[in-house]
Every structure is written in C-alpha cells, then in structure tokens.
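Below you'll find the structure I mean.
The complex appears here without one of its protein chains, the remainder shown in place.
Labels A, B and C are assigned to the chains in the order they are written; within every chain, residues are numbered from 1.
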Amino acid sequence: MVQAQAVRQLSYIQAVNEAIRQEMERDETVIVMGEDIAGGGDREDKQDAWGGPMRLTKGLVGDFGRQRIRDTPISEAGFVGAGVGAAASGLRPVVDLMYVSFFGVCADQITNNAAKIHYMFGGKVNIPLTIMTGIGAGTGSAAQHSETLYSIFTHFPGLKCVVPSDPYTAKGLMIAAIRDNDPVIVFNNRQLMGIRFDVDVPEEAYEVEIGKSNIAKEGTDVTLVGIGYTTKVCLDAAAELEAQGHSAEVLDLLSLSPMDDEAILESVQKTRKIVIVDEDYPRCSIASDISALVAEQAFDYLDAPPRRVNPPHAPVPYSRPLEALWVPNKDTVVEAALGVLE
Amino acid sequence: MVQAQAVRQLSYIQAVNEAIRQEMERDETVIVMGEDIAGGGDREDKQDAWGGPMRLTKGLVGDFGRQRIRDTPISEAGFVGAGVGAAASGLRPVVDLMYVSFFGVCADQITNNAAKIHYMFGGKVNIPLTIMTGIGAGTGSAAQHSETLYSIFTHFPGLKCVVPSDPYTAKGLMIAAIRDNDPVIVFNNRQLMGIRFDVDVPEEAYEVEIGKSNIAKEGTDVTLVGIGYTTKVCLDAAAELEAQGHSAEVLDLLSLSPMDDEAILESVQKTRKIVIVDEDYPRCSIASDISALVAEQAFDYLDAPPRRVNPPHAPVPYSRPLEALWVPNKDTVVEAALGVLE
Amino acid sequence: MTTHSTMNKDTLLWMYSTMVTIRRFEEQSRREADAGKLRGMHSSIGQEAVPTGISAHLRDNDFVLGTHRSHHHCIAKGVDINEMMAELLGKATGTNSGKGGTMHIADINKGMLGANGVVGSNIPVATGVGLSAKVRGTDQVSVVFFGDGASSQGVLHESMNLASIWKLPVLFVCENNRYAESTPFEFTVAGGSISNRAAGYDIPGVSVDGQSVLEMFEVGGEAVARARRGDGPTLIEAQTYRYHGHFGADDPLGYRSEEEQEYYMDRDCIKQLTAHIIENGFAGEDDLQSLDEKALAAIAEAVRFADESPFPDDADLMTDVYNTYA
Partner (left out) sequence: MTTHSTMNKDTLLWMYSTMVTIRRFEEQSRREADAGKLRGMHSSIGQEAVPTGISAHLRDNDFVLGTHRSHHHCIAKGVDINEMMAELLGKATGTNSGKGGTMHIADINKGMLGANGVVGSNIPVATGVGLSAKVRGTDQVSVVFFGDGASSQGVLHESMNLASIWKLPVLFVCENNRYAESTPFEFTVAGGSISNRAAGYDIPGVSVDGQSVLEMFEVGGEAVARARRGDGPTLIEAQTYRYHGHFGADDPLGYRSEEEQEYYMDRDCIKQLTAHIIENGFAGEDDLQSLDEKALAAIAEAVRFADESPFPDDADLMTDVYNTYA
C-alpha cells in the first residue's frame, strides 16, 4: 500500500493538462493543435468528446474555445508545418503528435524547418514551437505505436528534447517548453501515465529548467542514468541494489538536448561506474551518446566500462511475452549494475 | 601529379552506374525510380536529358526503357512507398532519394514500412528494396542539402546502411544492396563524386559484403575510423601522421548496419587508441556508437579515451569559410590523433 | 478463395457467410479483449460489406492492403481465422507468428499484404504493388482500404497522381465511416466529399452505399475490371458506419447521436442482404441459419486453436529483423 506523502498529488496526465492550461491563461498567443485534442467536431452538444487520445488536453476547449484548441485533420505534415509558420509569425503553438512513430510523415517540417530556420535565417526568426508526443512500449501496441525515438531528434541541432519522468517534471518541463523561444519536443511516456506517483505538484506555474538533469537518488557505488520511464526502472533497481548492499545513484536525465554533461560527469567521477538505461533502440542512441561522453571525458575516473541497457536491435513485438523481454526492466538493470560493480 | 596504377579506373559515378546496369541486365525484376533519373518526360527526342541529378543513372533509359527506368513526380512518400510495395510483390526496386535531407517527407515509408514489415509479418514477407541517397557537405548547398544523417537510419532495426568510400566499394556495395533481400540504404557522398581515385574497378559484377569493414591502411599506433568521405580524410591524415612518425591504421567502416564490431575491436586491441571521423551531426551519431562500443568492449585495451571527430552541433552554414570549418578535415583529424597519441 | 464475380446464388451466399463470419469474429475478439487476452482492437462491425463486395472479384494473387481496422479486410480476402485469432492472442501460430498483432495481420499467400497501424501509410505501398503487377506484366490488381480520416494524408494525393499517370491497377477504397476517432468527417474534409477529389487526378471517383453489399459488388466489379484491363485506378468512397467505439473503450455517443446510429444500424449490411436473399428466394431462413451456425462454430474453433497454441519462444524476439545478418 502506497502512503501518500505529497501535499498535492496529480497524475502525469493532470500535470501536463495543468501546464497547458496555465500557459494558455497567461499568454493568449498559446494555442494547441492536434487530432481529437477536443473531439466532437463542431457539434455543440458533443464538445470535448475525446480530450486527446491520452486525455492530455481534456477540458481545454471549454475554457479556451475552438479558436485556440484546434482539432486537425490527420495531416501531420500539414499541421506541424502550420505550427512552424504560426510560431514564426506571432503565436506560441503546442502541437500534439500523438505517437512519435508518426514522425515519419512530418519529419521534414521538424528537421528541415523547425530545427533549421533560426540558424539559416541568421538568428533573425524564432520558432517558439512545442511538440508533445507519446513514446514507449509496454502497452501491446506493436511495432508502429511503441517507439521512443528521442535519440533521432537529439541528433538534430536546433531542436531541444526533454523527457519528463513524473508529474512534477511533466508540468515543469511542459511550461518551460512552451515559454522557450526555440522548438522543444516533449516526449511523454505512456506507461508513466498509468502510474500513481507520490510527488508534490505545486499549483502555481513553475519551470523545470531545460538542459538540467536531476539526481533522483543519491548514491556512491554506481550511477544509473534514467530517462523518462526508465528513471522509474532505475529507482526500482536502486532499491533492489540497496537491499543487496550497493549504493546506486540515480540520475534522471530529463533533458537530452541540451544535455547536462556536467552532472553526468560529476556523478561518474564520484561513483566511477555507470549504467545508462534507455528505452530507445540501441544503435546511435542517447545511451551510446552518454557512454561515449563518459568514455571520452571521464576515462580516468572509470573503474569499469560504461554499460548500456537498451532494448535489442529489433522492432517492438506484439506478443506479450516477447514485448516484456523487449523493454528494459528492473532485473536487466540490476544485472547490468552488478556486472559493473563486481 | 597522380600516377594511375589502376588497371580499370572509373569515377564514383561510373561505378554506381555500372552496378545498376549490370544488375538490371542480370535480373529483370530490378527497376529504378526517382526524380529526373532519365529526364525529358515522354519526349522521344529528349530522352535521358538529365540522367539523375548526379548523373548516376545516365544512359540507363536507353537500354532498359521507361518501364524499368521511371521518372517520378516530386512525391518521395509516394514513390518510396511504391518501392516498398513493389519490393513486397515481386520486384527489386532501386529508389533514388536525391538528397538524404529529403528523408523527412518519406521517413514513414522507410521507418514504419520498409524497416518493420519483415518483422511485423513474422518473417513471411521480404522487402528487397535499395534506396540510394546523396549525402555530405562541402558544396555550398547550405543546411537543407548537405546533411549526412546515416546515423538516424542506423538507429532503426530492419534497415541496412552502407557508405561506400571509393569507386570500388561503390560498385560492390551497390550490387550487394540490390541483391540483398532486406532493405538497404546506400549513402553516396557527393564530394567523392568529384575525386579521381586510383583504384581498380573490375568489369564483372562483384559484391562487397554488407556488414564488413575494410582496413584501408595498416598501422600500429592509432586506429582512425573513416566513413565514406571521411575515409579519404583519414587516409590523408594518416599520411601526414606517418610523416610525423606515427603509424595510423585506417579502418574504412563501409557498413553501419550491420556493423563490423569485431574488426573495430580487433584494430583497437592492436593500436590501443581510436579516433572516429564522422561527418554526421555529433549527438547520437555513429561516432558515439563506435566510441561506446569500444569503451564497453575494449576498455582494458585502451591507452587513451576514444575520440570522436564530428562537425559541431550546428546546421550546415552556407558561407564558404564557415562551411569549411564545419566539415571534418585532415587537420582536425591529425590534431585529434596527436591528442590521443601524446 | 474462389472468385465470385457474377451475382448468383453462390456469390450471395459467399457474401452472406463472409459478412457473418466477420461480425462473429469481431464480437468474439471484443470478448477476448474484455477478458484481457488482447489489449484492445479496432472493430469493423458495421463495415463488413465494403471489403466483401470488392473481394468477391479478387483472386488469391490479387493484393489487399489495409489499415489499423482490418479484420474484415483479412477475412474477406480469405485469411484463415484460426491464424488470425492466434495472432490477436500473440501466439506463435498466428498469421504473423505473434509479432504483428491486430494492427498488422498479413498473409501473403492469400494476397493480404497487411494491415498497417499508421493512417494512410499503406496507400503508396498499394500503388507500388500495382506497379509491380504492371512491370511484371500480370493482370493482378491491388486494393487499398483507408478511412475518411486517412483522406487527409498527403500521400493519398501523391499516390492517386502516381497511379493515374502510370495507369496502375489500383483501387483506392475509402471506407467513410463518418468518423476519425471522435471527429466527424465533415469537420476535417473540405468540400465534404472524398470521391470528388478524384477528378483533379483524372481518375474516376465513385461514391457508393457501403451498407449495401450488392452496390459494393457492382462498383467493385467495375473498378476491378477496369484495373485488370489496364485502364488504371479508381477511387471509391464507400459510405459506411462503424457500430462500436474507435478502439473499444470509448463510447461513441460522446460524439454522435442515437438517431444517427439507428439510421445506419437500420440499414445494416447483413440485414439488407438477408432480406434480399430471402425475398428473392435464393435461400431460406434455415439455410442462412445454418450458415450462421457454421460461422459460430468456426469462431469457436478459432478460439480453441488460439488458446491451445503456444506463445513464441523467447529467441523469436531476435529473429526476422533481417533475412540475413552479418
């Protein structure tokens, strides 16, 4: 039984919803676009029938109306591109890309326009665009609805990429993203939406700084780097390691681009061992990137090779037992940690 | 003055062209699709007006006709998707994606269909599709026509990614790609198309095995990993290092997915030092991936931290002096190598 | 699968059986989902007539490509329901060896080239299948189903253009079930008609009552014949309706009215075909009753087959990523 300690406990979904609502109240240039973010089309008696596929935008249409809460056709290139144009000309759009796997129909707008305009135009135009998107396996949705893919967006200069790990960071990073003058992608893991967190979410608007990680648990023997859902996996693994007499530090990455290199290096200089737990595909991943960073910049501190825990180099399988093998879990993390600790 | 030693010297462009021609002769299910790969539309007297923007397909329409050499509308999602469908149903299509930066309009077809169908369908359908695409900066084409991006395709399980470094490997990898029963992306660096290589290109069809790298130059003191154009940069750097008394081994990666981990590890176990030279953006790059591989699997052999040489985390600038700073060159590689050698 | 391309008793009973099998399969799948044996699925109940009327004209080596909502496409194309049910349950004996699941069912031997979870994504693939038939010189036909929502994906337009200029044997079949998730199609489709868009690409665009399998049969027959003749693609907009929620959990009354539901359910495709068969004396109620029972028995057998089948081995996680590895 979980004993609630938090003064103001919200679900991940409520936290995101509150962030958007507060920014829309504060700044009338904030609008939201996406498929079924309200629902019901223009039928007066059927408004807000959906509220977003993950209910992240539930209730907003009632308060802000159809001018600012815009249900779109299933035209991601069209409306993400529209988000870029709106951002370049006076609005601060939030665009919902339901699942990150759908990036493929609108990648041009994200990578060639959102990411590059500020640079290509010599810094004279800003793209204050927020894209929020659902990531993560574990829900039986198979290969095309379970990817994580934050690594490929981190690859592109000009984009900022953040991955909240709980309701507190979900609210604070969403607000920071909306206020940021650069394009920011917020990756929301769907498994986190079903978990009850005992964390306090302040009612007033606040920002979690983009570019900063957070030590979710202090420790001395090994650094576990978690990202979004895997931060929870790391915390569970740390508890188990603790029981086995090992003190694990859990670094919650939060921001992939820019990345908090200093915090990672600092933690590793203390613990001298690192396990990076990443739900994205292994090749050219953020896990590889962090491993390379540590290998290059903390080489002399390392007592063991840096270790990556990723899913295998395979698409996400549908069948439940196979999918369970695919996603990194507490046991695989404990095993990897024990591997570097021995 | 270059003294030609090669018995049969072809340009990079001629080598690719010959590969396609020979495969089309051998196998009538091979077709080619892309924009202006022939040119001239259906005007009888204007056939082959273009031959591809890089002239890779010049002359083919005359020999194989418009049924098999298909100029497409500018609809990359449409015709890359058509390549997937054709591959699933009895053809062996070669699709030309002119510049890799245009991936963003057709990424869905590549990452959700080409990459995943074989797995999602339980291995019962093959996608023998070849995509060839132009990469690389250095031509004054600015941010949207100069990217490399092989890292993000390497990220996706189900895709194979190869990067030729000269006319010999260009022909052999292209043939191997066309014959492969999996989707293969061939990344052709545009700077390589303007260089004269003193390598022998056999007239008969041959394959360069996908998944294998090549030691382009043996050495003992440091391993330089090159990819496509940067293999040339590494060879130039190795010559300069040699002059300074350092023996550099140059490993020409050739295949990013699958990657020849063994060869990399073997070379590093010998030289105990590694510099990876990659023209893709630095974050979550193939350079990071190789660095992480080496850090994890050859940790005890390393005498110095693995070192990555990438462009900076910035889009490709237009202005000539800035672009020259952006692309890795001999001097930056020599400097990095001296850094790990000291 | 035998082709049923003339409208006789055989064809009518094949269509009846097919539609009933689809409906019973979907009802059972829903029960399996409710029991937690699969985690959601998009039900095709209400839309049975659309693929049935078209697939009557198709051969095993013609191709069908589907959507996230494709159980009816698969069954109409002759995919084995035992293997389909096993796939829904993630079993090794499934059509896709358990790796694909409800949104990706495929059986190339039956010409079912796959459901696809990305809206619109199969449209260009189908165009390529048509291209393949043309280049290989066969008279195979490629049929792609997609929803009203999918009509807003640019790739539909790219593909209609491509199929038109290359005269490919492709049927673009829009199942306009009036909603994309909770959004009514008039809210997102400018002009309110999908078939009207065909004119801009110089191909025939037909709107047809998708609740009438007889009309679907007729329109499908013409389009398939046109494609086989080498005269190029057709866009068909079938006016249909999904009876259940989008995915299962949602209550459609949140975004649509009871009257609207009743209107469509009154014109239910199975009901209409039943009346036609009985009234015209093609068969009696008993005959249909026995077809119903056969369908139910087949579904029960499919569940038994699926339940008794094993899950994939752990090692299967890493097979089928590629044909060949390094």
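As a working rule, a contact is a pair of C-beta atoms (placed from the backbone, for glycine too) under 8 Å apart; a residue touches a chain by one contact, two chains touch by 3 or more.
On a predicted model such as this, the values are computed, not experimentally measured, just so you know.
Taking every chain of the complex into account, the chain not shown here touches A, B, C. Although one chain is not drawn, the whole complex shows that of A:M54, A:A77, A:A216 or A:V309 it is A:A77 that touches it.
Considering the whole complex, the residue from A:E23, A:D48, A:D108 or A:D289 that touches the absent chain is A:D108.
Only one of B:E18, B:E35, B:D96 or B:D278 touches the chain withheld from this view, namely B:E35.
Interface note: of A:N126, A:S247, A:Q297 or A:N329, the residue touching the hidden chain in the full complex is A:N126.
Touch with the hidden chain on the side of chain C covers residues 152-158, 160-161, 164-165, 187-193, 196-203.
Residues of chain B in contact with the chain left out of this view: 35-36, 39-43, 46, 49-50, 53, 71-75, 77-78, 101-102, 104-105, 139-145, 312-315, 317-322, 325-326.
By the touch criterion stated above, the residues of chain A touching the omitted chain are 29, 31, 67-68, 70, 72-73, 75, 77-91, 93, 108-109, 112-113, 117-126, 157-158, 160, 180-182, 209-212, 255, 258-260.
One rule holds for everything that comes next: only the chains that are shown with their structure count from here on.
Each chain gets one centre point, the mean of its Cα atoms, and the points for chain B and chain C are 40 Å apart. Averaged C-alpha coordinates put the centre of chain A at 36 Å from the centre of chain C. In chain B, the positions touching at least two other chains are 77, 108-109, 112, 119-120, 157-158, 259. Along chain C, residues 96, 98-100, 104, 116, 118, 121, 154-155, 321 each make contact with two or more other chains.
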